[in-house]
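Here the complex is missing one protein chain, while the rest keep their positions.
Let's look at subunit A:
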């Protein structure tokens, strides 16, 4: 019964590794949750989780941290996905931030992200008593993530202690925690942006239409082309939104997400465009540039 099979392709190996990680978390933790951010990585992670437990249903709920500033198309996509696939979806918004009117425009990306994402996430994890949370982060996204573990340990107050992370050997993950501690698990750790798109293409996974180019109303805001998604975006006197043929490489809060000019209207065209792209994915995100080493600091504080 020795194997004469050809080597698996890179997507087959990445898929198998991710499914292995997702199942291991479910086997070792009491109450996992999948953080669902509606973007392409979340779409892939959700697809992998459905594969991991077929023919059964997902043995955990999805949770979306809603800052109230996501693109409207994202929210519509989120609700349709949960409905069509029969998934349990939890949505949490930081009530304190909502009360104080925290927003990305007057408070800036740093405060907004901290209050409406990081603090909101910690509130929601504590409220539900989740001891493991899946996230769609990839190591190739940003330098500080290059050394992140697949199982990332958090203290009872959701702090990430960089001195206290465990070596990970082979595919054996140590999931032992004491009461109150939790982990963030990253099944897509070894995927790159290109892998994600190739997999979406191969598996025909639905994604938010914002990833595909079409004429959209945009203005220059914080040095980026930002889409006018509703009337909360301040438009300077004397300027008009321009209609440009754009799409988004990443999705987040719309005033913080830069659009790129593109003509790619299908997944295949997106992949072709990316194969020849000369800029990295996060160049279009305001959040990573607002202070030096910003991702590192956010992570310690509990951001993904």
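Keep this in mind: a contact is a pair of C-beta atoms (placed from the backbone, for glycine too) under 8 Å apart; a residue touches a chain by one contact, two chains touch by 3 or more; residues count from 1.
Basically, contacts and distances are computed from a predicted model.
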Exercise. Assign the chain not included in the display its UniProt protein name, restricting the answer to "Multifunctional fusion protein", "Sulfide/dihydroorotate dehydrogenase-like FAD/NAD-binding protein", "Iron ABC transporter permease" or "Preprotein translocase subunit TatB".
Key: "Multifunctional fusion protein"
Exercise. For the chain that's not shown, point to the residue among A:106, A:157 or A:171 touching it.
Key: A:171
Self-check item: Residue, one of A:106, A:157 or A:202, that touches the chain absent here
Solution: A:202
Exercise. Among A:33, A:52 or A:74, single out the residue that touches the unshown chain.
Key: A:52
Quiz item: Taking the full complex into account, what residues of subunit A touch the chain not shown?
Solution: 1-5, 7-17, 19-20, 23-24, 26-27, 50-57, 139-140, 143, 146-147, 162-172, 174, 176-178, 189-190, 192, 194-195, 198-199, 201-202, 268, 271-272, 275-280, 283, 296
